[in-house]
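Excluded from the complex is one protein chain; the other protein chains are retained at their positions.
What follows is subunit A.
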Amino acid sequence: MASKSWLNFLTFLCGSAIGFFLCSQLLSILLGEQGDTQPNILHNDPHARHSDDNGQNHLEGQMNFNADSSQHKDENTDIAENLFQKVKILCWVMTGPQNLEKKAKHVKATWAQRCNKVLFMSSEENKDFPTVGLKTKEGRDQLYWKTIKAFQYVHDHYLEDADWFMKADDDTYVILDNLRWLLSKYDPEKPIYFGRRFKPYVKQGYMSGGAGYVLSKEALKRFVDAFKTDKCTHSSSIEDLALGKCMEIINVEAGDSRDTTGKETFHPFVPEHHLIKGYLPRTFWYWNYNYYPPVEVSLEILLYKYLD
C-alpha cells in the first residue's frame, strides 16, 4: 500500500516537473523575439527582374517624407540649388498598376522630388497618382516596348523642358545632386548616354537597365527618330541590351560615368552587395559584365537598385 502511494507521488512529481519544463519552453518561445532575416536577392540572370513582393509592406494613405524640410538649419544648399537650375533632368519611372502603392509611391515621396520633372510610366493611365498610360501590357517581355513608348511620350511632350532624360525603375534610388554634378560636365546637345556600363554583346558596351540610365537631349531625339526610320527594332525582351544596341547604331556614345577616382557611380544592386567584400561570389555573372575594372565603392553614388 505504502509503495503504491509512493509511486503515485513520484509520478506526480515527475509530471509536475515535465509540465513546468514544457510550459517554460512554450512561454519562452511565445515571448521571445524574432530575429530579422534579410532576403538574399542574388539574380542569376543579368536580365532577370526582381520578382514582385508578396505584398506584406503594403502601406496605405498619403506619405510625406518631408525630404526637403529644413532639418539641418545650418545646411548650405546654394551649390545644389544652382545645379538644379543649370542641369535640368526629367526623370521617368518605370512602374505598373500593381506597384503604385507598393513601390512607386515611395519613389514619389522621396528622391523623385528632386528631379526637375518626374513622370511615372505605367501600362495604364491613373489620374490620381498620376501615371502616364503607355497603352501596353505589363510583364517582363513588354519592358522594351514600354521604354520606347515612354521615351516617345517624353519626347513628344517635354523635349524642351529638360536637358537630360533619365529612366529609373520603381525600386531604384537616385541621388540627383550627384547625377547633376556628373552631367554638368557634358553638353546635352551631344549624343551621349550614361549608366552602369556593361561590356558584352555591344561593341561600345551598353547600360544596365537596373541601375538606371540617362540620355542627353540629342540622344533622345535620335532614339525616337530611329523607330520612325526603322533603324532600330521594336521587338526584344531584353530592354537594356536592345537599347544599347540601338544607341550604337544611331551613334550615341556610351559615356563613362565613373567618378574622379575611377569608381562606379551607378549600381545595379543594393548597397550591401556593393559595399561588402566577397558578398557577390566570384563566379557571379556581374564580374564579367562590368566594362571597367573594379575599384572600391564610390563616394559619389548615383543609383542603387532593388531597394525594398
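The working rule: a contact is a pair of C-beta atoms (placed from the backbone, for glycine too) under 8 Å apart; a residue touches a chain by one contact, two chains touch by 3 or more; residues count from 1.
What we mean here is this: contacts and distances are computed from a predicted model.
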Write down which listed name, "C1GALT1-specific chaperone 1", "AP complex subunit sigma", "Cleavage and polyadenylation specificity factor subunit 2" or "Septin", is the UniProt protein name of the chain that is not shown.
"C1GALT1-specific chaperone 1"
List the residues of subunit A that touch the chain left out of this view.
4, 7-9, 11-24, 27, 31, 36, 38, 57, 59, 61-67, 69, 71-83, 109, 175, 177-178, 180-181, 271-272, 275-276, 279, 297, 299-301
